[in-house]
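Every protein chain of the complex appears in place save one, which is left out.
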Amino acid sequence: MLETNDNQPLLEVRQVSRRFGALVAVDRVSFSIQKGEIFGIAGPNGSGKSTLFNIITGIPFPPSAGEVFLAGQPIHKLRPHQISRAGVLRTFQKDAEFATLSALENVYASAVYCGQMGSNEARVAAQQALDDVSLAAERRTKAASDLSVFERKQLMIASAIAARPKVLLLDEPAAGLTRPETSDLADLIYTVHGRGITIVLIEHVLPLLLKVSEHLMVLNHGAVIASGKPEEVVRNPVVVAAYLGKREAGL
Amino acid sequence: MDALHNGKTWLIALLVITGLLVPIFVEDTYLRHLFIIAFVYGMVAASWDLTLGYAGIFNFAHIAFFGVGIYATGLTAKVLGVDPWMAMLIGGLAASAAAAIVALPIVRLKGVYVILVTFAFSQLVLQVVISQSSITGGTQGLVRVPTIWLPGYNFLRDYKLGYYYVAFGLLVATTVCLRCLVRSDFGLSIKALRDSEDYGVSRGIPIARQRLKALVASAFFTGMAGGFYVLYLRVASPEIFDFSTASLVLSMVLVGGTSSIYGPVFAALVLTFMSEGLANIDNFAEGRFMIVAVTMVVVLLFFPKGLASMLPNGFGEKTPEILLHRKRRIAGSTDHAE
Partner (left out) sequence: MIMVDMLSAILVSGIVLGSGYALMASGLSLVWTTLGIFNFAHGVLMTLGAYVAWTISSGGGLGLGLAAGVAVTVAALIGAGILIERVVVRPFYDHRDILLITVMTTLAAMIFLQNGIQLIWGARLKQLAPIVPGTVQLWRTTISAQETLMIVLAPIVLAALWLFLSRSRIGRGIKAVGQNADAARLIGIDVSRLFIITFALSALLAGLTGVLLGSVRLLTPEFGSEPLVKALIIVIFGGLGSLGGTIAAAYLLGIIEATLTFFIGIYWTPSMIFLLLIVVLLFRPQGLLGKVVR
C-alpha cells in the first residue's frame, strides 16, 4: 500500500476562477482540505459557493483558470465523470435524482458506474449505502420522484457513498428541510463522516455549518473573505458585514 | 409481482406462437404483405424508442438511419454483388456508422440542438441520395435489387411465406435484443441520464459514450430493418426520407408509449393495417397521413403515456413516464407531479 504522507492535503484547490463574460463568479480561490475533515463553506446567496462546487467537479463546467488536486494528483483536466470516479462526488441543491428509477436503482447505478463495481458487488453496496442513510426498506423500490424531500436527500447521499468516494461535496443539503429534519441531516453527515469520507459542506444558513464543521471558509463576491475555526470566523467583522449587508443573517 | 411477471411471459409466448401460426390461416398475399411491412415498422419504431424514449435523446434522424440501411443494403447487394444476407448486416452497420457521425456533435449538446442537427442530417442524407442519381437512382429510386435466398428455396414463389417468417424472426430477435439492452446496466444508465444529466455525470456515467452507444445500437436495428425492407420490396425510393414516413413511425412510438419496447411493436401492427386500409380508399392517400397527424396530437393530448399503457399487465414501464412529468412552466398549472 502506498500511503500518502500525512501533511499532503486530500483535496487542494489552487487559485481557481470562473468567469462568465465580464462576471467573475469565482475569483482566485485557494484552500486545502485534510483527510477526514468536515470543511464548511459559507457565504451569502450568489457568493460563488455552488459555482465553486461546479468547477471542482467539472459539472457542468470546469474552471476558467486554476488547478485542483486530489491526493496530489491533478484532476481539473479530467472529464467530469472521471473526476467522480476519482473519488470527488457531489450532491445538488435542486432535486436532481433519477426521477423515474427506483431508489435502489439510483444507488445501484452509482455503484456500477462511479464505484465501477460488478453487478453483485454493486447490489450489496447499494443496499449497504441505503442502510447507512437509513432509508426504510419498503421505500427502496419506490420511484425516486415519489419520495419525500428528506428521503431524496438520503437517497442523494446514499448514491454518493455507495461509490466509496474520498470526498463528498454537499451542496446546501438542508435547503427545504424542517428543523428536526435538519438535525437528522446532521446525524447523517456524521454517519457518512464515520465511514471515513471527507466532507465539504456548503450552506448559507449557518446553524448546521457551525454544528458540524471543523473548519469554516466564507466566500463573498466569489472571493475568500475569511477562513479558520468556525467560532472565530463568525465573529470576524468582515463576515458579519458580508452577511448583514446582503440579508439578515441566520445567526 | 412474480405472478404478474409470469402472466406477462405467458402472454408473450402466446403472441409469438400466434405470430408463427398466422400464415397458416392467412393465405392472402396482400395480408401477408401487410404483416411483413408491419413487422418492419415494428423494428423501426421499437428501436427508435431506445434513443427517443429510454435515452431521452431528441433524435429525429432515426428514419434517415432506416434509409441509410435501405440504400447501403440495396447498393452493396446490387452494385457490389454482395450476398444479400451479408448486405442486410452491412445495412445495419452502415446505419450505425451514420449514427456515430451524427453522435459526434450531438452527444454533448442540449435538446434543441439535437433536434436541429438530427433533422438537418436527415435532409442531408436525402440530398445525397437524390444528387448521386447515377448510383442511387435519384428520385427514380433504386430498382432491381436482388433478394434474399436460401438453398433450394425460392422466396419469390410461396406467397410471401418465406418473407413472412424472416420478417417475423427479425422482429422477435430485435425485440429480445432491445429488451435485454433496456434492462441491462447500460439501459439503467441511459434512463438515468435522461432523468438528470448532471446528476448522472456526477455519479460517474460517461454521458457522451452512453449516448453514442444508444444511438449506434438503435440505428443498427433500424438499419437491419431497412436492409430487409429493400431486399423484400426489391426497390428503394427516396420518399422514405419524407416527413410523412417519420411522422407515421413517430405516431407508432407515441401510440405504443415512449419508454416501452412492446408498445411500439404492437402499435406498428395496428397502425400499419389501419393506415393501409385507409390508403385503399379511393383518392384518400393524403387523408391517411392527415389522420396519422391527428392521431399523434390526440395521443399526446389525452394519452401521453401511449395507448398501450391501457393494456392489462402494464406493458409499458411501471415507473413514472418522462412525458407525464409536468411542471409549472408558462401557463401556471396547479400540477405538482414532479
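For clarity, chains are labelled A and B in written order, and residue numbers in each chain start from 1.
Throughout what follows, contacts are C-beta pairs under 8 Å (C-beta built on N, C-alpha and C of every residue); 3 or more make two chains touch, one makes a residue touch a chain.
Treat the numbers as computed from the prediction; the structure is a model and nothing was measured.
*Asks:* Considering the complete complex, identify which of B:26, B:82 or B:109 is in touch with the unshown chain.
*Replies:* Answer from the full complex: B:109 touches the omitted chain.
*Asks:* Which of these touches the unseen chain: B:188, B:254 or B:269?
*Replies:* For the chain that is not drawn, the touching residue is B:254.
*Asks:* Considering the whole complex, which of B:127, B:154, B:184 or B:280 touches the chain not shown?
*Replies:* Reading the full complex, the residue touching the unseen chain is B:127.
*Asks:* Write the list of subunit B residues that the hidden chain touches.
*Replies:* Output for subunit B: 58, 60, 101, 104-106, 108-109, 111-113, 115-117, 119-121, 123-124, 127-128, 131-132, 243-244, 246-247, 250, 254, 286-287, 289-290, 292-294, 296-297, 300-301, 322-323, 325-333, 335, 338.
By our rule, only the chains that are shown with their structure count from here on.
*Asks:* What does subunit A use to touch subunit B in their complex?
*Replies:* 57, 59-60, 79-81, 84-85, 89-90, 92, 95-102, 105-106, 108-110, 112-116, 119, 143, 145-146, 159-160, 163
*Asks:* Which bits of subunit B are touching subunit A when the two form their complex?
*Replies:* 185, 188-189, 191-192, 194-196, 198-207, 259, 317, 319-322, 325, 338
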